[in-house]
Every structure is written in C-alpha cells, then in structure tokens.
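Moving on, here comes subunit A:
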Amino acid sequence: MPATVPISWYLILSAILFGLGVAGFIYRRNIITVFMSIELMLNAVNLTFITFSYTLKKVDGHIFSFFVMVVAAAEAAVGLAIILTVFKNRQTLMIDDISSMKY
Partner candidate 1 sequence: MTALIFLIFAAIAVFCGISLVAQTHPIASALSLIGVMGSLAIIYLQLGGEFIAMAQMIVYAGAIMVLFVFVIMLLNAGAEATTRQIPILSRYLGMLLLVVFLGLISFIIQAMLPKTEGVVFGAFQGGTAAAIGRKLFTVYLLPFEVTSVLILIAILGAIVLARREV
Partner candidate 2 sequence: MNFLQNFLLLSLIKAAVIAFVLLTTLAYLQWIERKVIGHIQLRIGPYRVGPHGLLQPLADVVKLITKEGVMPSHVNRFFYLLAPFIAVVLALISIAVIPFGPQITIGPVTTWMQLTDLNIGILFVLAISSVGVYGVALGGWASNNKYSLLGGLRSSAQMISYELPLALAIAAPLLLANTLSFREMVGYQSGYWLGFIPRWNVFPEIVGFAIFVIAGFAETNRVPFDLPEAENELVAGFHTEYSSMSFAAFFMAEYANMVTVTAVATLLFLGGWQPPFPEPYSNFIPIIIFVFGGLIAVFHGLHPARHMDKFTLPATGLVFLGIAALFGVSLFVPVLKTILMALFWFCGKVGILLFLFIWVRGTLPRFRYDQLMRFAWIVLFPLAIVNLLATGLVVALTSK
C-alpha cells in the first residue's frame, strides 16, 4: 500500500469505466440502458478532468467538469423526452425493433 496514490491509478480507473460504458453502449438493447452507458462514459471523462486538474494544480479542470455535467443534464432531459416520444409511437424500447428506417 503506497503512501501516496500514483496518478496513473485514477486514469486507469477512468479508462476502465469508459471501456465499460462503450461495452454497454454496444451490447445492450434497451434504449434507456444505452443512454445510461453514455452517462457512464461522461462520468469517466469527468474523473480524467479532475485528475489532471490535480496534477497541474489548476482549477480549470473542475470548470470543464462542471460544464460536462451541465451538458449531460441538458442532454438527459431532451434525450429522455425523445425516448418517451419513441415509446409513444412504437410501443417498444428495444432498439432492434425501432428499425423502420432501415433498407
């Protein structure tokens, strides 16, 4: 157990969470779960911003992280409204079945 935690550990955690977010985005079929995987990716990026803000001893990383949170809030609001509309029109939440624009 080292006395101080190396910076790379935080970046590795961020990379793992980002990879899990991508895996969820590709693998899951429910629209809402796909959307939540996007939020997981955004959280991983927030962690990277805060880590580098610590390394460079500046507060700008926190500001970027704050803006990421604001944009994620706006995106969640509009995205969920779109999901509600899709559900009202197609009566399903599985992205495999909402494919009438193919071919």
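Basically, contacts are C-beta pairs under 8 Å (C-beta built on N, C-alpha and C of every residue); 3 or more make two chains touch, one makes a residue touch a chain; residues count from 1.
Selection criteria: all candidates are chains of the complex that A comes from, given by their letters.
Quick caveat: nothing in here was measured; it's all calculated off a predicted structure.
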### Touching candidate - 1 or 2 - for subunit A as found in this complex
1
### Query
For the complex, which residues does subunit A have touching candidate 1?
1-13, 15-17, 19-21, 23-24, 27-30, 32-33, 35-37, 39-40, 43, 46-47, 50-51, 53-55, 57-60, 62-63, 65-67, 69-78, 80-85, 87, 93-94
